[in-house]
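A single protein chain has been omitted; all remaining protein chains appear in their positions.
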Amino acid sequence: MSLPKILTAHTHLPGIETFDVYRKNGGYAAVEKAIKTMTPDEVVEEVKKSGVRGRGGAGFPMGMKWSFLAKPEGVPRYLVCNADESEPGTFKDHWLMKTIPHLLIEGMIVSSYALGANASYIYVRGELMYVVRILEKAIAEAKAAGFLGKNILGSGYDLELYVQPGGGAYICGEETALLESLEGKRGNPRNKPPFPAVKGLYQCPTVVNNVESISTTSWIVNNGGDAYAAIGIGRSTGTKLISASGHLKKPGVYEIPLGLPVQEFIYSDEWCGGIRDGHHLKAVVAGGSSVPILPAAMLLKTAAGEDRLMSYESLADGGFATGTMMGSGGFIAMDETTCIVRNTWNFSRFYHHESCGQCSPCREGTGWMEKVLHRIEHGHGSMHDIDLLVDVAKKIEGNTICPLGDAAAWPIASAIRHFRDEFEWHITNPQEATRPGAVFKGHMELV
Amino acid sequence: MKVTIDNITIEVEPGTTILQAARKIGPEVAPPAMCYYEPLKASGGKCRACLVKVTAGSEKDPRPMPKLVPSCITQVQDGMIVENTVNEQVLETRKGIVEFLLLNHPLDCPICDQAGECHLQDFSFQHGVQQTRYEEERRTFEKQDLGPNIQLHMTRCILCYRCVFTADQITGKRVHGVLNRGDHAEISTYIEKAIDNDFSGNVIDVCPVGALTDKTYRFKNRVWFTKPVDAHCDCEKCSGKVTLWYRGDEVIRVTARKNQWGEVLDFICNTCRFERKNTADWTIEGPTKVARHSVISANKYGANKIVPEFARRLAASQYKDVHEARDTSQLNIKQLPEERFKALIPPAGESAVAGIRSIQNWAEDK
Partner (left out) sequence: MLETKPRIEFTPERLERAKEILTHYPEGRQKSALLPLLHLLQEQEGWTPAEGMDYVAELLGIQPIEVYEVATFYTMYHLEPVGKHVIEYCRTGPCMLMGGEEVYAHLKQKIGAQDGETSADKLFTIKPVECLAACGWGPCFQIREKYYTHLTIEKVDEIIDELKQ
């Protein structure tokens, strides 16, 4: 069976970033089909049928999110694309936008039409300014060809599409922080409810979707929601872009059919090609830095001894005790040279740096955890620090305005859950543990 | 609509928040609020001190809410059941919030003008634990003058954003705000600027801690030694309704009047606050009502003091004349090494002299 290619069917073609090549390869057919032959509600219906889930990390069904959009008379609605990709381990949107910008533009037009938005924004993280320029150029091309602007394809439907650069803040990947930022404010997440579907951008009903999610809509319109749902496994329909990084032979962005066995993804030459020569897999963060880290064996097999699959359900199998999450698909592989304590400290520094500082558990707690981990990593830890970290993580989790608090707590709690002996070794052998390149060689199960 | 909080059911208007409903029942069940401030729009939701457990969302949908919710911004639904003081998870979380808020707080209450009327003190006392587990360095800032009358001690700030909302909503033109992010976030003007506005002094009243203090009152007195008196004047800028704080016959501070939750009733102008410090400027209305549990109420108005009977009896039973022979049997003895301790206790039937002899024996043995 040939592998389904929904997002990457044409990405290998030279010149695919230009309108002409994209169009020649079937590009913008979805816009024509949707606008000329379908009502907006019919487009929504197809997306619902497809079962496609938000690819930004939360995995919320996209069609359902669309159907929540409030539609009061005389109030504009907005579609905002979340291209603030900043989760450590995740670079698929970056790759997709720079490689095939028109795929996102086409998806934006189709989705905006479905939602009845006449002005839509793509919020791109500021560091990707060169991608902003690529997208702006693509938008100008699409506009010149009559796919954007007033009276698109003579249908009477108007759409303006704008690219907005961010300023450097992970938190703006949280949808309400993104909206605040788009309004020219600090990226402080809003308290919910009200949700953006009711009060979003400029207090108007708004849908915020990830780049990858929006990019799938053209294929869904062209081929039908049922065809999309036929790919994948169970409630994990379709394909997913996985950003593979770390100690792999072939790191990069891969489009996988959901349900692919993890074992195959790591070791097959089709995908990552295995662990770099002479090394063995120790641990994996399977869905971006926020999701729980798992020891290699626990990742490959579920607690019941079944092969774990790359799907929302299978990765989460076993809850936090033995499972993890799909997240944004940031697959970070670590071999036996990796110090889990150092890595955990590194991640905690990230969350400390990126906390917006609005609500107290996250503002104070992320800094506290980083400092304690820094101490342990640098040979100044004590045994009670480990339980302290677990307790602080617990006090943050679930008590903050936005999920950044959870995202900061989970990596630490899971690292201690699965690699406690490594933390203890750091504390009891500070001299040995702080030597450059020193790694705990204790009860480690490599694969 | 009906809402049940800590097993007490109350009828409230639609749109009421859980916190407001709880306040309606009374201070015993009202969750603490460090950032929420009713007079200021958009305040609340940040400090997480008021998190409560909703065990039933509404009559129609009685499922519990999965996470604790901020009661200050969560509206009640008909038939909602809320647990505040009776829920262990809530109390445990609140201990954590106290710890977080105190993490970078200097705990300089002994030299802080806010001590005695500080919401963070009250909050820690009521909901916190006695010890912190924090061993790392605290963030510090230099103190800053925001104009001639207001001083900012950023180290004490808990980032409630109240002063920012006040400047936005009361003064019209805001020159201070929250800069930077995360635990580096601070209240500042960025480049040195005075907050120059007729209503700027209100940021002092809304500040729950001693971060924004009145320079004209700085180190003048502890608040529990002063007498608050309600007074008013004809002011062309504001309502002129204030509280005067007396030390003897001297007005040492003027503030806005506050309700029982510490919220300003009428924002007052800077002229009233900083310049009208003579009794002659004011028409006195009478002593300010101060909550009985507040330290401000201590030793204030002798004539009104009510001492309950049991307290009198307790005092009488404990009273000892200084010349009275006192029981000295416990004095210092426990500091001696154990064997000496045993030696001091005379065997049953023997006199104290025997006890002394046994000490001598013990000394000679050595």
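Here the chain labels run A and B in written order, and each chain numbers its own residues starting at 1.
In this section, contacts are C-beta pairs under 8 Å (C-beta built on N, C-alpha and C of every residue); 3 or more make two chains touch, one makes a residue touch a chain.
Predicted model only: the values in this text are computed from it and were never measured.
S.K.: Consider the whole complex, including the chain that is not shown, and state which of A:H10, A:R77, A:H102 or A:R125 touches that chain.
M.R.: Final answer for the missing-chain contact: A:R125.
S.K.: Touching the hidden chain in the complete assembly: which of A:R55, A:R186, A:R375 or A:K395 does that?
M.R.: A:R186
S.K.: Of the listed residues A:F91, A:F195 or A:F440, which contacts the missing chain in the full complex?
M.R.: A:F91
S.K.: In terms of residues, what is the contact footprint of the unshown chain on chain A?
M.R.: Residues in contact with the chain left out: 76, 85-91, 93-94, 119, 121, 125-130, 133, 160, 162, 164-170, 181-187, 202, 243-247, 251-253, 285, 289, 330, 332, 334, 338, 342-343, 346-347, 349-350, 353-354, 356.
S.K.: Tell me where the left-out chain touches chain B, residue by residue.
M.R.: 173-181, 189-191
Operating definition for what follows: only the chains that are shown with their structure count from here on.
S.K.: Taking the complex as given, what residues does chain B use to touch chain A?
M.R.: Result: residues 44-49, 51, 67-68, 70, 73, 93, 96-97, 99-101, 103-104, 133-134, 136-137, 158-159, 178, 180-185 of chain B touch chain A.
S.K.: For a test of understanding, state which residues of chain A touch chain B in their complex under the given definition.
M.R.: Of all residues in chain A, those touching chain B are 169, 186, 191, 352-361, 363-368, 371-372, 375, 388, 392, 395, 398-401.
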